[in-house]
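This is the structure I have questions about; it appears just below.
For chain A:
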Amino acid sequence: MAEEELLRVEGLSKTISGTSILSDVDMVVRKGDLKVLIGPSGGGKSTLLQCINLLLFPDSGRIVLDGREVTFRRKREVLAYRQQIGMIFQEFNLFDHLNALQNVSIALRKVRRMSSRQAAERAERELERVGIWEQKGLYPAELSGGQKQRLSIARALAMDPAILLLDEPTSALDPELIGEVLAVIRDLSQRGMTMLMATHQMGFARTLAQEIMFMEQGRIVEQGAPQELLSHSGAEQSRTLSFCSKINELYA
Partner candidate 1 sequence: MDPSFIWSELVPALNKGLIVSLLLIVPSACIGLLLGILVGFSRTFGPPWLSRAASAYATIFRGTPLLVQLFMLYFGLPGIGIYLTPYVAAVAGFSLCSGAYHSEYIRGALLSIKSGQIRAAESLGFSRVKTMVHIILPQAMRRALPGVGNELIYLIKYSSLAYIITCIELTGEGKILAAQTFRYTEVFLIVGCYYLLLVSLASVGLRKLEDMLRVPGFGKG
Partner candidate 2 sequence: MLESLLAVKNALPYILQGSLVTVGIVLGAMLIGLALGLPMAVGQVYGTRPIRYTAAIYVWFFRGIPVLVLFFLFYFGLFNALNLNLSAIVTAALVLGLRGVAYQSQIFRGGIEALPHGQLKAARALGMSDTRAVVSIILPQVLRTSIPGWANEYSIVLKDSAIAFVLGAPEILSRTHFVASRTYEHFALYLTAGVIYFCLTWAGVHLLHRLEKKLYIPGYSS
């Protein structure tokens, strides 16, 4: 496991229309880590991920990426920063008017200013990596849910992000399609991709995550290795464990 720190968040707070959604969040993600964010719905996971990508601007706090503090004063810097952070949404947010190949290549062409040929070649490689190369000519409406989410992963990967943020990537999928998306994520993790992922897939988190963070009411309440948080050995049951047994009952 690599030790080098990639992303550091300190004292991040966010208030939306008068209510505090995130308060004083600290965390560190090391290179190559798969870090999992769990917690009840409404706890602030999506807001945190969007703040890290500067899709929402934090009210206060620091974000440090690869040793450099992120400033969000200048528009140009924000845009450059966002390119380094890949984002996967629960509801895919694919570009509905573009086919699979174009979904991946458009940012390469318009943001990275690559030639159409280069962009298309790169896009094909990413589609191949997530296993939907054969569907490259199809439009989002013609893809299954699992294929859609794999396409959105390919779209993010094409930008060579330093880290991938995944916001419940399997929550909108039919149960039988979850596996194919998790397989792609597992594969990425094994190849050393740094990821921060909000999810309810506890089995996945237990076996693959380096660290789990439990988030509730805008705060990180507990964090640690899966074996620490999810074992029954401790004197008192962790919040994470009681939450997990609850959702396991729900899905059992």
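How these were chosen: all candidates are chains of the complex that A comes from, given by their letters.
Operating definition for what follows: a contact is a pair of C-beta atoms (placed from the backbone, for glycine too) under 8 Å apart; a residue touches a chain by one contact, two chains touch by 3 or more; residues count from 1.
Predicted model only: the values in this text are computed from it and were never measured.
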(message) Out of the listed chains 1 or 2, which is the one touching chain A within the complex?
(response) 1
(message) Per the contact definition, I'd like the list of chain A residues that touch candidate 1 in the complex.
(response) 50, 53, 55, 75, 79-80, 82-83, 85-87, 89, 91-97, 106-107, 110-111, 138-142, 152, 155-156, 159
